[in-house]
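A single protein chain has been omitted from the complex, and every remaining protein chain is retained in its original position.
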Amino acid sequence: MSADILVAFPSEYKYLNLVDLVCNEIIDGMGFQHEAANEIAISVIEACTNALEHGNKCCPEENVHVIFSMQPDRLVVEIQDHGEGFDFKDYLKHIPDPTNIHKQRGRGIFIMKRMMDALIFEMLPDGGMKVKLEKMLSKNGN
Amino acid sequence: MSADILVAFPSEYKYLNLVDLVCNEIIDGMGFQHEAANEIAISVIEACTNALEHGNKCCPEENVHVIFSMQPDRLVVEIQDHGEGFDFKDYLKHIPDPTNIHKQRGRGIFIMKRMMDALIFEMLPDGGMKVKLEKMLSKNGN
Amino acid sequence: MILDLHGKLMGGPDADNIRDLLHGIIDGGSKKIIVNLGGVNWINSTGVGILMTGYTTMRRNGGDLKLLNVSDRLQSILYVTKLNLIFECFDDEAEAVESFFRE
Partner (left out) sequence: MILDLHGKLMGGPDADNIRDLLHGIIDGGSKKIIVNLGGVNWINSTGVGILMTGYTTMRRNGGDLKLLNVSDRLQSILYVTKLNLIFECFDDEAEAVESFFRE
């Protein structure tokens, strides 16, 4: 059994705050510990930033959909945009080194991959892209 | 032009907190002043409580949908449930006196009506009920 | 007798818990009760209804119920429902206690 919470918001940076609030409330309610909680919140925001920037091209008429699925042993978060996606299979094989000090961008996917237990990209049949993030609740509540 | 934020949550009291958080963030962002902000937050929670209790009968498989529509001159909030509704036309004609000290319940609709600029009930064509709340942004930001 | 409430006050199981608490207090012989809402971070009209029922219960048993540390939001609800005319509210515990002795 899972309980789902859905949040949809226009593709503008200023609403990321709101997603962060909701995310933190859900994480707290599920009993994730401080470090795991931080990792989830950071990753959800990275995925939402990508969805609104790269997916929806910051077009405020396009929404980003976030579904938080609270399962007994884990939190699954799905972030959907209406964009054309990208060649994620290839990208995931050659994630750039985030320590490269000359680059301002390109650390988001690396961070999600390191911080979450699962990171899955998917093209949606009706168009748009979905990023799925999973984090397990460890038995001691972490 | 309006920007819409959607939140959907299972029909359990514990999620009202989350709606309250989102609502307050939106109200703040729009620049409502303290008293108006309080009145909106109280009314949205009353409507959500009714939707989950009376509409969805606290069934956690049924979601409550809340749409915050941020318009230049006002905030419109629509709260939808999957229930059978009630005879609101008749009810609105004879709203009970909330000072009646023997009653534990029955103050929600009275409160919304007093606190908001508009309160509209509607049956949805696909089943379920919608409550629409409106609050104007006054020119001095109240 | 001061009753410190914490968390949410919004119907569902809360209503029953508080009814039980109040009946426990009455059975214990206390008649004058101050409900300290300082720890209540969340209230709706059903929560107000619970307080109202508590008030009625106390009055019926020859007692009284007053409120301490009423939040802004509760204040708005009380005002609009005119229940501010029924509940005595205090911001200061000593004053609330004293008010019972002055009567």
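Letters A, B and C mark the chains in the order given here, with residues in each chain numbered from 1 onward.
As a working rule, contacts are C-beta pairs under 8 Å (C-beta built on N, C-alpha and C of every residue); 3 or more make two chains touch, one makes a residue touch a chain.
None of the values given here were measured: they were computed from a predicted structure.
Shown chains touched by the hidden one, complex as a whole: A.
Interface residues of chain A facing the missing partner chain: 13, 16-17, 20, 34-35, 38-39, 41-42, 45-46, 49, 53, 58, 98-99, 101-108, 110-111, 114-115.
Convention: only the chains that are shown with their structure count from here on.
Top contact pair of chains, counted by C-beta pairs, is B-C. Among the remaining chains, A is positioned farthest from chain B, on the basis of C-alpha centroids. The geometric centre of chain A is 44 Å away from that of chain C, both derived from CA atoms. Within chain C, no positions touching two or more other chains are listed.
For chain A, residues touching at least two other chains: there are none.
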